[in-house]
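One structure is given here, and the rest of the page talks about it.
Here the complex is missing a single protein chain, while all its other protein chains stay put.
Moving on to chain A:
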Amino acid sequence: MSTATAAKTATTTFASALNTAMSDAMERDPSVVVFGEDVGPLGGVFRITDGLTKRFGTDRCFDTPLAESGIAGMAVGMAINGMRPVIEMQFDAFAYPSLEQVFSHIAKMANRTRGRVRLPIVIRIPYGGGVGGVEHHCDSSEAYYAHTAGLKVFTPASVDDGYRMLREAIDTDDPVVFFEPKKLYWSKAEEDLSALREQYESGASGQDHSVGPQGRARVVREGTDVSLISYGPSVSTVLKAAEAAAEEGISAEVLDLRSIVPFDDEALQRTVTKTGRAVVVAEAQGFVSVASEIVARVQERCFHSLASPVLRVTGFDIPYPSPKLETHHLPDVDRILDALDELQWED
């Protein structure tokens, strides 16, 4: 596998990067097990676990009865007894029956037992909208989890991050809720997965597997006039908005948080003190949201560097709309540009 000498980039989807990450982790560590609804022979409704049962057998990747609390609760016991479960919640809103297990046990077990029982569980959740999904298939539920102490919350926005961050989540001794923007599943990039694998396994990326907050967020576009802060499914929209803003003479820096918990305050502070203006963009409804938290942190840490109020562009405070109306709800380029216009540029 590591015989590849020259870098071989190939068109790689976000989905196949995630699939390879799980398969590589299973190959390396026999305690990694994957289970959930339809993840076996079918490969998951989004095919993210495609081929894992065939390759590793039904002991390592298997279907469960249709019961999310059961999936999460069984993962707790398996983790207590030496396994590293990677469980799939079929859709964001279908994860809600598991919340008692997640909030009351997965998040709290290490603290409850003074670190004697750690639960290295990864809960994979396809989330967000933009795919024309029906109700209960498009929620942005990250705030519920991020609000619960004891959970880590990751959300990749690119193909290479999909690979790296899922490997890291599986290797982390803490429980990680891994939010996969479902609208990115079939997005493509030219990536060399075996190079990513070697880089990860040699420790060149994610050197500290406990995922310290240092350098977690990444600046995906440099700029000087305003910081656009975002994560997960919104990053691609924000990048388009930054391009459009450049045409209007505004140089926007784009920060992809990648990890909501732990939170990278330093990267946030760096970009906002540099630009003096900030807009936070997220799909989730804005009231009491991750976006609200980011604004609060900017205000606490960067107040004297700010040239204008910090704004949010988020979903409206409504239940997720039906497919034909979702474009009105989701933050888009125009709405982000409108927010940029409000940033008191005249002085």
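As a convention for this text, a contact is a pair of C-beta atoms (placed from the backbone, for glycine too) under 8 Å apart; a residue touches a chain by one contact, two chains touch by 3 or more; residues count from 1.
Note that contacts and distances are computed from a predicted model.
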{"item": "Listed names \"histidine kinase\", \"Pyruvate dehydrogenase E1 component alpha subunit\", \"ABC-2 type transport system ATP-binding protein\" or \"ABC-type dipeptide transporter\", matching UniProt entry of the absent chain", "value": "\"Pyruvate dehydrogenase E1 component alpha subunit\""}
{"item": "Which of A:D24, A:D139, A:D174 or A:D225 contacts the chain that the document leaves out", "value": "A:D174"}
{"item": "Residue in contact with the excluded chain [from A:I48, A:I170 or A:V261]", "value": "A:V261"}
{"item": "Residue, one of A:G115, A:G203 or A:P309, that touches the chain absent here", "value": "A:G115"}
{"item": "Touching the absent chain when the full complex is considered, from A:H105, A:R124 or A:R258", "value": "A:H105"}
{"item": "Missing-partner contacts on chain A, residue numbers", "value": "33, 59, 64-65, 67, 69-70, 72-83, 97, 100-101, 104-105, 108-118, 149-150, 152, 172-174, 210, 212-213, 261-263, 265-266"}
